[in-house]
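With one protein chain removed, the remaining protein chains of the complex are shown where they sit.
Right after this comes subunit A.
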Amino acid sequence: MEMELMLALLIGILFTVGVYLLLRRSVLKLVLGIIFIGNAINLIIFVASGLVAGKPPFVTGQEPEPEMADPLPQALILTAIVISFGIVAFTLALKYKYFSLTNTDDLDQLTETENE
């Protein structure tokens, strides 16, 4: 029970940090914010599907044990981590391109430019 509470608080903190960073004008902070929120959500999946302490998520003997950790949420989180890894790589490349073209990290600098 305590573990759930701790994790819930941690999720709250991660979300707060993520939202704060998202609302900054810098592109880099935006990327960081998305990473924070993504991690918070991975933890949500983990907590929501029930924590089982000290039991492996696979069948050790012949029969499945009655108190076994659920392997599916772990698989889901693993997939989500892999996907977010790819996305972060792409956003960082985009940020680099943005910087090399505009020489700024600030999103609002470009509002009035280019009307074709």
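A few notes on this one:
In this text, a contact is a pair of C-beta atoms (placed from the backbone, for glycine too) under 8 Å apart; a residue touches a chain by one contact, two chains touch by 3 or more; residues count from 1.
Assume contacts and distances are computed from a predicted model.
This complex has a chain not shown, and the name its UniProt record holds, of "Acyl CoA:acetate/3-ketoacid CoA transferase beta subunit", "Nitrite reductase [NAD(P)H] small subunit", "Proton-conducting transporter membrane subunit" or "(2Fe-2S)-binding protein", is "Proton-conducting transporter membrane subunit".
Where subunit A meets the missing chain, the touching residues are 22, 27, 30, 34, 37-38, 41, 44-50, 72-73, 76, 79-80, 83, 86-87, 90-91, 94, 97-98, 101-102, 107, 110, 113-114, 116.
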